[in-house]
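Only a single protein chain was left out; the remaining protein chains are all shown in position.
Labels run A, B, C, D, E and F following the written order; every chain starts at residue 1.
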Amino acid sequence: MANTIERPLDLLNMSKGKEVLVQVKSDRQFVGTLKAFDIHINVVLDNAKELENGEVKKSIGLTFLRGDTIIFISPASTSK
Amino acid sequence: MANTIERPLDLLNMSKGKEVLVQVKSDRQFVGTLKAFDIHINVVLDNAKELENGEVKKSIGLTFLRGDTIIFISPASTSK
Amino acid sequence: MANTIERPLDLLNMSKGKEVLVQVKSDRQFVGTLKAFDIHINVVLDNAKELENGEVKKSIGLTFLRGDTIIFISPASTSK
Amino acid sequence: MANTIERPLDLLNMSKGKEVLVQVKSDRQFVGTLKAFDIHINVVLDNAKELENGEVKKSIGLTFLRGDTIIFISPASTSK
Amino acid sequence: MANTIERPLDLLNMSKGKEVLVQVKSDRQFVGTLKAFDIHINVVLDNAKELENGEVKKSIGLTFLRGDTIIFISPASTSK
Amino acid sequence: MANTIERPLDLLNMSKGKEVLVQVKSDRQFVGTLKAFDIHINVVLDNAKELENGEVKKSIGLTFLRGDTIIFISPASTSK
Partner (left out) sequence: MANTIERPLDLLNMSKGKEVLVQVKSDRQFVGTLKAFDIHINVVLDNAKELENGEVKKSIGLTFLRGDTIIFISPASTSK
């Protein structure tokens, strides 16, 4: 999967429809299915869940996340 | 609902007239009916209430929220 | 009032000449009559008062507030 | 004075040559005569004094204040 | 390696396919293979690992890091 | 001196070659001779000294200060 990535947004494009982990500022984490993103790295997650210390804290369903607050986005299938 | 979202702003467009949960920086949360938004993610909520630890803290009615302070916006009907 | 709002700035336009509550970063709040605003959400309040825990702390008269520090603006007449 | 303000910068224009109170981030306050401002809300104060808890802490004379750090600017004559 | 660097992005270009150390704000560090970057310094790391005090805290696989949160990026082979 | 200032940058222009006090975020202060500035308020100081509580903490010679971190710049000769 990594070999076809030429620009950073390629990874987000390849992750559409897949589960991703999103780390935002102030120690919040979200997991959910990546539905959409734009060049500001605004993203929409489906079946989003907020995590605290790796545990599900709250289900928040469909969610729009502002790009400005995001630290990293990682497709869940690639973590070990 | 999630299947018709191609760009992040589509979710906000579909959420107009519906109740949304808005998380802003410094741990403030608002619920209210989404009346309007723009590309800066400035939003107007009707019947907005400020929450603290999930409890209603204050009713603030019609409210303009600056996009720059927003972390996420989630239509209330999609949370579980 | 809410039904004629199509864009977020419409609410600010409708609130001109009326009392608004302005929440800024670092827990400051102001109430005053909205005299003017621009697209950066810079605003001018007349008869502005700074609040602390809902109590008037100081009268600061005519005041220019930089948009960048604003979290929300709410017309006072719509809160309950 | 308030009735001739159509845009936020009008208040700054009308305050030239007058004493203003400038609140910046991290709880610093300045008073001084407003000499100049630009669209970034950079301002120059003459006879500027830094305040701490409403008391003069230091005289800093002619001073350039970067707009980015400013929360509000209020002509001193309008506070009560 | 350093002698062929004329612009800062040259170093990132030369580091593609190599292991880099990425320091982000709020004391997080990542190591991983640099797959891609853009002018916003958004980067994609492969086999990314989050570090805490120099120890591997978590493997997060392929990861998109937003440029806005990055302090420095250093090719691992050049540290001593 | 103050009477010829029409725009904020006029003060910086008039202060070239003179000693200025520069306050930056996170409570750092610098004094030095203003050699150059640009519209981003990046400045170069010669014979710069970092101050702590008004005392010289360190001499850092010629120094480039990024505008983004600056709160105020004041020509030393105008403080009383």
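One rule holds for everything that comes next: a residue touches a chain if its C-beta (ideal position, glycine included) is under 8 Å from a C-beta of that chain, and two chains touch if they have at least 3 such contacts.
None of these values were measured; they are calculated from a predicted model.
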item: Chain not shown, its touching partners among those shown; value: E, F
item: Sites on chain E contacted by the missing partner chain, in the whole complex; value: 1-2, 5-12, 21, 25, 41, 67-68, 70-75, 77-80
item: Hidden partner chain, residues of chain F it touches; value: 24-26, 28, 30, 33, 35-38, 42-44, 46, 48, 58-66, 68-69
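By definition in this document, only the chains that are shown with their structure count from here on.
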item: Starting at chain D, fewest touch steps before arriving at chain F; value: 1
item: Copies chain B and chain C touch via same or different residues, half shared test; value: different
item: Turn needed to bring chain C onto chain D - CA fit, degrees, nearest 5; value: 50
item: For chain C paired with chain F, centre-to-centre distance based on mean C-alpha positions, whole Å; value: 34
item: Distance from chain D to chain A - Cα centre to Cα centre, in angstrom; value: 43
item: Multi-partner residues of chain A (each touching 2 or more other chains); value: 68
item: Pairwise chain contacts, counting only pairs that touch as defined; value: A-B, A-E, B-C, C-D, D-F
